[in-house]
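A protein chain is absent from this complex, but the other protein chains hold their places.
Moving on, here comes chain A:
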Amino acid sequence: MKLSWWKCSYFLVAYLMVPKQAFAMHIMEGFLPIEWAIFWWVISIPFIVLGLRSIRKTIEANPETKMMLGLSGAFAFVLSALKIPSVTGSCSHPTGVGLGTVLFGPLAMSVIGTIVLLFQSLLLAHGGLTTLGANAFSMAIVGPFIVYFVFKGAQKIGLSFSLAVFFAAMLGDLGTYVVTSVQLALAFPSEVGGFAASFTKFAGIFALTQIPLAISEGILTVIVMNFLKKYNISELKALRVFSAKEAH
């Protein structure tokens, strides 16, 4: 049993070391056929509208959390600017949406994540305006929702606060890349093998590169959260970040 576990992890590591090319996480400008570009915009816009409302409500109820909202934005800003080398021999960057999601919920992060993406597409030619809807869906909507559900689930099964934050941020980061792969595979199904073949190809490029970065993102989120736990405990309680048991 123990030996087979070691074998599996050995081959996983070996597999990770096979050189592969990867690309920047966001779908580039003009690289989604127009009908898909519109489709993802239509899906994403309601979340952004609800997100604006959610932020307004939170700030009205707890004005003292404004600084922390700024911190969530700043964290996403920094992390998505860090292109980090990965074991696959290419670079990618984390998303940084986990922190804000645990604090303010997934809808609020749909707004902040979209702002980060807009900045990168306008000033850095990274991602794009036509593909912003699709990129917002993966990074600012699905990512945060994964974070949210993993975090709540981890709390429910009694994991410690730090572990819950770690797994939530890490899986949200990985999930974003899986969604990006799905989006590309839907728009570019392979002639042989269709959607599944394309998905395997894109996911192989994206998700593998992302594994170590997702771990880093989880750790960095825990570090900031530990600080908040020490110095901003009243705001964390106001935002109902803790489970009923931990709040006492």
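Definition applied: a residue touches a chain if its C-beta (ideal position, glycine included) is under 8 Å from a C-beta of that chain, and two chains touch if they have at least 3 such contacts; residues count from 1.
The criterion applied here is as follows: contacts and distances are computed from a predicted model.
Taken from the listed names "SusC/RagA family TonB-linked outer membrane protein", "Cobalt transport protein CbiN", "ABC transporter ATP-binding protein" or "histidine kinase", the protein name that UniProt assigns to the chain not shown is "Cobalt transport protein CbiN". From the options A:42, A:125 or A:196, the residue with contact to the chain not on display is A:125.
Of the candidate positions A:107, A:220 or A:239, contact with the hidden chain is made by A:220. Where chain A meets the chain that is not shown, the touching residues are 17, 19, 21-24, 27-31, 33-34, 67, 70-71, 73-78, 80-93, 119-126, 128-130, 184, 188-191, 198, 201-202, 205, 212-213, 215-216, 219-220, 222-224, 226-227, 230-232.
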